[in-house]
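A single structure is presented below for examination.
Removed from the display is one protein chain of the complex; every other protein chain stays in position.
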Amino acid sequence: MHRTGELYGQFQTMEQQRETASLGMWIFLVTEVLFFGGMFMTYTLNRSTYPDVFGEASKSIDLTLGAINTVVLIGSSLTMAMSVWASQVGKKQLVTIFLIATLVLGSVFLGIKGVEYHQKFVEHHVPGLSFSFEPGASIATNAHAQLFFSLYFAMTGLHALHMIIGAGLLLWLIKQSMRGRFTPQYNTPVELVGLYWHFVDIVWIFLFPLLYLIDRH
Amino acid sequence: MSSTPSPGKELPNEHYLNATYGIRSWLFTTDHKRIALLYLASVTFFFFIGGAFATMIRIHLLTPSGYLVTPETYNKLFTMHGVAMIFFFLIPSIPAVLGNFLIPLMIGAKDLAFPKINLLSWYIYLVGGSFVLYSFATGGLDTGWTFYTPLSSVYSNSAVTPAVIGVFINGFSSILTGLNFIVTIHTMRAPGMTWFRLPLFVWAHYATSIIFILGTPVIAITLLLAGLERMFHLGFFNPALGGDPILFQHLFWFYSHPAVYIMILPSMGVISEVIPTFARKPIFGYSFIAGSSIAIAVIGFFVWAHHMFLTGQSPYAALTFSLLSYLVAIPSAVKVFNWTATLYKGSISYDTPMLYALGFIGLFLIGGLTGLFLACLGLDIHIHDTYFVVAHFHYIMVGGAVMGYVGGLHFWWPKITGRLYPEFLARIAAVTLFVGFNLTFFPQFILGYLGMPRRYHSYPPEFQVLNVMSTAGASILALGYLLPMIYLVWSMRYGKIAGRNPWPATGLEWQTASPPMTENFDVTPEVTWEPYDYNNRPELGLPVKGGPSLTPAHGDD
Partner (left out) sequence: MQSQLPLYPEQASNFAPSVDALMVYITAVCLFFAVAITTAIVIFFFKFHRKKPGDIGVAIHEDPRLEAAWLIVPAILALTMFAGGAVIYVDYRRAPMDTLDIYVIGKQWMWKAQQPTGLKEINELHVPVGRNVKLILASEDVIHDFSVPAFRVKMDVVPGHYNTMWFRPTKAGRYHFFCSQYCGTNHALMGGWVTVMEPSDYAAWLSGSSDANANPIVAGEKLFAEKACNTCHLSDGKGRAPSLNGVYGATVLLADGSTVTADDAYIRESVLTPNAKIVAGYQSLMPTFQGQMTEEQILSLTAYVKSLQSQPVPATGAGIAPATGKK
């Protein structure tokens, strides 16, 4: 199927193509909600079974780093939104600048996440690798704390994977944007990556209180 | 054939099969029709793998103590049979083969909305399939296709990890296919193709796709967690480490029950196309059939815990899920009623697809009605996890889904290949399948009520007679599957040229050449008629009520 300009062969009009792409992204995000949903369900059940140990384990995570990361990520959503706006009004240079800013903030987030993971590693809080919650903890407490950290790593790890994929998409967008490909007539890729990026951001907005804040009054 | 193709017919000069040549033109194609054929080859491969396991299972069960293999091997056989058949044959079969091929043609589009993602789905399927084959080849898998924890995550010594990874990966193939279908149906319809002019096959795939996108992510994450649990000795579902094995079952069935509807809904879609075509009249209750597909997809998400009535779940939950399970039976009953009513005052032919369709109704009827036994709490206490369940779901999945798939392959074979299959052999095969199937699985209902548990490599001697009957039936069934395999392949080269619309049928897919060109249509078609309407379609070459009688207009192909 051949492409005419930005119009792919299976479509009749640009309008149809845009609508299709955007619907596709929304439906993809629906599947993502359910993908994370299974994990949230597992988390909810286990936390309601072991509220005390989950609270204790949660306290051992670095709240400051988590909070900084939350701010960084919200900031990146802002710059992402700005680049979508810039592409719609045709400010080609601003698109690139905001995309780069988003990428930088995303990388900062991942960097801080790495520091957090390293802390957990040093503290023997990585499940499966000589895990030990705190000295003197009973076998059961250890097991339940390990459940918390398993979920912590699974959930934040999956989130980080989404961030990495998002960063890859941003890199590709930046390359295209530098060539001046995005115009007020054609900016679907920026818009769609924007949707994805906001979604990943929203997941974090749920993860942060569930993992960091549950037992801090 | 009731309407024999006129002599001198030729295949179109250029069509999707000869547009380009070479292995690369297939492996990198984005043509939905070619991708459908890639899927056809791969699901057939898995069907024969799964079928081989099934054959060994049936031979083994000839004697009470087991005839063929060790208990360990037997457990691997039924597990691998289930995994190959469910995840790699039944779930993709109709959607990825017939759905892929037909949805764009039926709605008058040049392709699916995302052709590259469509190809990606196939590659994901292959990667997932490879992991599973690797698991089969290196130690096999003995957890049951349900992967229940903690058996799968802690106790099993077989190659669980690659299998779980394979099924996990394969899930994304389903998700992307479902996404592609939904978007295509929303935005790619030809002018005049309103929602209520859509063929019911398309409605069925829309409903199926809803399940793909809402259910599959949940099984993916569940298997991921179970896999992590096994690899790193975590405790999500392991009671010894504080986890809950029942949670796994909830998450598993949240997908795997709707997955049953993934298998049966597309098949119902096929039947809804075949019946009006071979009765030559509009389908009775179009909107009820379309609506019931959506109802099944939606209600199907709220019945999962009927697989868990005896896990110790709260009796209140059990009552709720039992009631909802009865509710989901109603839309299926609506379909059966409307198909039957469509036959009334029809002009019915005995062509092979029609035989499959009627066979489907009979078998699905038994499968569906026995579901009422299992949804019944009091009875389920007795027949849960017995051969009654095995018989029930084979009636739905093989009697229903596979009959629909094979029937659909016959119905659209002329469109796919441009050639007709040998009608006489095909009718024999259809009848053989029907008889063989009933002989295989009906005795299992009785076995189940007598109390024979499923997944048993050996059994008390009083169950032997019925098991032998079942095995005898299975040998007839196997023959019924080999026959179409042979003559369909034969017909690709030697079959009679079919022409545009051999039956004739009313759908848009029959308006274009057989096989169609890469872009599907010369010009984007415009739909001005109601679905399955034979009265106002003189171009079909049939006499119109009150109008002059026309001769079949196949010559202009």
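Letters A and B name the chains as they come in the text, with residue numbers starting at 1 for each one.
As a working rule, contacts are C-beta pairs under 8 Å (C-beta built on N, C-alpha and C of every residue); 3 or more make two chains touch, one makes a residue touch a chain.
Just so we're clear, the structure is a prediction, and the values are computed from it rather than from any experiment.
*Asks:* Which of the visible chains would the unseen chain be in contact with across the whole complex?
*Replies:* Answer for the hidden chain's contacts among shown chains: A, B.
*Asks:* Pick from B:Tyr67, B:Phe302, B:Phe337 or B:Tyr481: which residue touches the chain that isn't shown?
*Replies:* Missing-chain contact among the listed residues: B:Phe337.
*Asks:* Of the residues listed, B:Glu229, B:Asp244 or B:Glu273, which one is in contact with the missing chain?
*Replies:* Considering the complete complex, B:Asp244 is the one touching the chain left out.
*Asks:* Going by the contact rule already stated, which one of A:Ala140, A:Leu161 or A:Ile205 would touch the omitted chain in the full complex?
*Replies:* Of the listed residues, the one touching the omitted chain is A:Ala140.
*Asks:* Which residue, B:Thr63, B:Ser349 or B:Ser475, contacts the hidden chain when the whole complex is considered?
*Replies:* B:Ser349
*Asks:* From the listed residues B:Tyr67, B:Tyr134, B:Tyr148 or B:Trp529, report the one that touches the chain absent from this view.
*Replies:* That would be B:Tyr148, which touches the missing chain.
*Asks:* Of the residues in chain A, which ones touch the absent chain?
*Replies:* Touching the missing chain: residues 49-50, 52, 138-141, 143.
*Asks:* Touching the absent chain: which residues on chain B qualify?
*Replies:* Considering the whole complex, chain B reaches the absent chain at 2-3, 71-72, 75, 142, 144, 146, 148, 150-151, 154-156, 239-240, 242, 244-246, 279-282, 284-288, 309-312, 315, 318-319, 322-323, 326-327, 329-330, 333-334, 336-338, 340-341, 343-350, 358, 361-362, 365-366, 369-370, 372-373, 375-382, 384-386, 446, 449-451, 453-460, 465-466, 533-535, 542-543, 545, 549, 552.
Following the convention adopted for this analysis, only the chains that are shown with their structure count from here on.
*Asks:* What does chain B use to touch chain A in their complex?
*Replies:* 30-31, 109-115, 175, 179-180, 182-183, 186-188, 213-218, 220-222, 224-225, 228, 231-236, 240-244, 247, 250-251, 518-519, 524
*Asks:* Help me check something: in the complex, which residues belonging to chain A touch chain B?
*Replies:* Listed in rising order, the residues are 1, 9-12, 16, 19-20, 23-24, 27-28, 30-32, 34-39, 41-42, 45-46, 49-50, 127-128, 140, 143-144, 146-147, 150-151, 154.
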